[in-house]
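The complex appears here without one of its protein chains, the remainder shown in place.
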Amino acid sequence: MAKTSARKVMATIAAASAFALVISACGSDNNSATPSSTPPTSTPAPETSAAPSSSTGTTSGSETTGGSATSGSASPSGSAIPTDDAWCDEIKAAYPDISGKSVSIYTSIVAPEDKPHIDSFVPFTDCTGVTVNYEGNKDFENQIKLRVQSGSAPDIAYIPQPGLLQTLVNDTGKVVPAPQTVIDNLAKYYDPAWAEYGSVGGKLFASPVGANVKSFVWYSPKAFATAGYKVPTTLDELKTLSDTIAATGAKPWCAGFESGTATGWPGTDWLEDFVLRTAGPDVYDQWYKHEIPFNDPKIVTALTAVGDYLQNDKYVNGGFGGPDSIATTPFGEAGLPLLTGKCWMHRQASFYAANFPAGTKVSEDGDVYAFYLPGDGTTKPVLGGGEFAAAFSDRPEVQAFQTYLSSPAWSNAKAKATPNGGWLSANKGLDTSLLANPIDKLSAEILQDPASVFRFDASDLMPSSVGAGTFWVGMTSFVRDGVDAASTLATIEASWPK
Amino acid sequence: MDWLFSPVTAGDKILSMIAAIVIFVVVMGAILLAVGNEKAPSWLVAAGFLGPVVIFLAVGLVWPTLQTIWKSFQTTANVIGPDNQPVRNPDFSIQKTTSFNFNNYKSIFTDSDLLRVLGNTLLWTILVPLVATAIGLVYAVIIDRSRFEKFAKTLIFIPMAISMVGAAIIWRFVYAINDAPGANQIGIANQFLVWIGLKPINFLNGGLATTFFLIIVMIWIQAGFAMTILSAAIKAIPEDTIEAAKIDGASGMKLFTRITIPSIRSALVVVLTTLAIGALKAYDIVKAMGNSNPTVDVIATRFITYFNSAETENLSSALAVVLFVMVLPIVVYNVRQMRKQEETR
Partner (left out) sequence: MTAGEIFVEPVDRKEARKNKAAMAAAETAKRISSPGASIIAIILAVLWTIPTFGLLVTSFRPGDVVPTSGWWTAFTAGGGGFTFNTYKEAWTTQALGPNFLNSFVITLPAILIPITLALLAAYAFAWVDFRGRNFLFVAVFALQIVPIQVTLLPLLKTYKWLGLDGSFWPVWLSHTIYGLPLAIFLMHNFMKEIPREIVEAARVDGAGHVKIFFKVLMPLLVPAIAAFGIFQFLWVWNDLLVGTVFSGSKNNAPLPLAVQQLIGNLGSGNRQYLLSAGAFIVMAVPLVIFLALQRFFVRGLLAGGVKG
């Protein structure tokens, strides 16, 4: 592709082209070493195991061996999942003749978390002979827009916020609607709410891949047992427990909003969780869609309830100081005082497990664990997030890969490829016994619980100038400057794009 | 030609680098050969010397700038259909209407905290160049020809070698605060306060004070630039000039103000100008260390914030134009300096 148009350039550099061609003749031996220009016509298993690493091959040799190790063990040990072969036949039937093709995928997930993803594509490659080229970048959200607009879109992108999906569909028109096979998979294996978050204008564009549960309060089971505290089951009990702990002179809560250029996002999760609990999921939907103002009285009530915790110098900030220290405490370090007894509870998502130092026992009777942030005791609202796989091409191999990603086979392969935990999906076909980490298991069970009412992180659904802008700023000044709930929300409402 | 346009192996990469350099040398050689004739008219010479630069800058900077200016007068709105839903094109993108007006500028200049943002930006563009240059100059003069000159210069230069991202990491271990009773500090500045019996301060808690503390980080980085350039300029002062001044009885401060400063005048202007423009554009430090605090925002951070959201992209164009206007005084000052120099030359 680059070759022909590159010649165009060369022609313009008249004085130099002759020389360059001489050099190129000398270097032509190396062409065969370029995987992207010469895809293998047939891809037996051992070769393809190296294929996912071709995009990363020069950066890490370990991925190559990791990939082959997974593929080697996949076929015999895969017998635990009965559908293991069925999915492959289905994909092959729907998308024949795609062997030897390749699919590029672009995500925000970087090393070392990218390796399980790369490994989880191996069964797909083994089945179809399609090579998957993986690339991760932490600045994904800005880069994907540039790539799509400049005509260099990847085949598949993992989009971390539905709001970004909306932007890409609405503004660029380059996102390709999901094929029927994906629509079918979603109907079968996912809660309808997830399909809605992957849709724009009533059309499904992206299927969910990873998921996380945000309605968690981290605590130390050991410390709770020693002190005789019980895990609260309603919001009122949570308040009572907080008061009990505060009465001992200790600060029951710790929190941290600092996250570099994204400072403030943990604060948005607090408010969202409380909106779900004090106003309910219907109001929540109206709120993020801006059918009611951002500073609707019901939202003010929710933020006031948050303020009872985060603006309360008897409650926060265990191990760090007063409420204003929340703004400058890095979110990754905010929960660490749980381990030293300087703090008792820390509201943060399931993925926070990765922030505890190596050797920390994360389990129901271990050093740390999390309980579900309770509601009124009868309903069970769940706040969460996740990524969605959107396609920028309708080539059959791309659609086959999309289909694979939305199937239980991929979720299970991914779970198997993530031995250290820290990942789960909302796929109902996910075998939770494959999840390595108790907190992942708990999260998956909450997501699969029919009683749960799942709602996606509202800040990811709002226009990014609010959801990744003024909302962060507002929540940060809420804790730092002790601004009251009404004016915090009024400021954010004023910034909503007209 | 894959090795040149999509190199994969280490050998190919190095080869493509060498090829790039060779191509560049050959092309430039050809151009210079063409205009190298003694009798070549000066417009041809200028075209040869400036041609590549003009092409690069026209494509890379001028054209995008014109587009930005154009966009700054645009506002877009979705086309709403009879069902009250946005109308979509066949590719599912939303149809938009574009109108030309001054709305972006209006919303910038009616922004309630615009004055503070402008004020902060001014503080940055004034304090960073002045203080960094002053420190660089004083340091360069003091260590000039001292025994530890190389080592001493390297110490001040080190922050230059650190990326802005790295600087944010480093300064976390200076400014970090923990004001829980009896807690360990991990920021050295607060530990210092504790050592001398004071309470720790939340340096990054917003307001004017935080702006100053962020400016300190920028000064810390840029003093190395000032020091390197000014030190070289000081060394270029001819020995005779100094000797002559000494014979006249000048020493110490007098030597500094009468001889050193005038002799390196143009270097000072260069350094001040470069640092001022750098400070005007700096957003990394405020973004990474400002804790999402609007009270420390400068124009460049607002620009980035707006630029990254699809809904506010046009607004960011208007801010870029404002940034452009703000650099004009610096341009004018430099042009006047140039004129003066031209006259004395």
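Order as written gives the chain letters A and B; numbering starts at 1 within each chain.
Here, a contact is a pair of C-beta atoms (placed from the backbone, for glycine too) under 8 Å apart; a residue touches a chain by one contact, two chains touch by 3 or more.
Here the structure is a predicted model, which is why all the values come from computation and not from measurement.
Looking at B:87, B:115, B:142 or B:261, the residue that reaches the missing chain in the full complex is B:142.
Although one chain is hidden here, its contacts on subunit B can still be listed: residues 4-8, 10, 13-14, 16-17, 20-21, 24, 28, 32-33, 35-40, 42-43, 45-46, 49-50, 52-54, 56-57, 59-65, 67-68, 135, 138-139, 141-147, 150, 152-166, 169-171, 173-174, 184-188, 191, 220, 223, 225, 228-229, 231-233, 235-241, 251-252, 263-264, 266-267, 269-270, 273-274, 277, 280-281, 300, 303-304, 307, 317, 320, 323-324, 326-328, 331, 334-335, 338, 341, 345. In the full complex, the hidden chain is touched by subunit A at residues 1-9, 55-62, 108-113, 135-139, 143, 146-147, 149-152, 330-333, 336, 340, 349, 351-358, 422.
In this text, only the chains that are shown with their structure count from here on.
Taking each chain's centre as the average of its CA atoms, subunit A and subunit B sit 35 Å apart. Residues 2-3, 6-7, 10, 13, 15-16, 19-20, 23-24, 27-28, 30-31, 33-37, 57-58, 141-142, 145, 167, 169-175, 177, 200-201, 203, 205, 251, 257-258, 260-261, 263-264, 317-322, 324-325, 327-328, 342, 463-465, 468-469, 472-473, 476-477, 480-481, 497 of subunit A are the ones touching subunit B in the complex. Contacts from subunit B toward subunit A in the complex involve residues 1-6, 8-12, 15, 19, 22-23, 26-27, 29-30, 85-86, 88-89, 91-94, 168, 176-180, 183, 202, 204-206, 287-288, 290-294, 305-306, 308-312.
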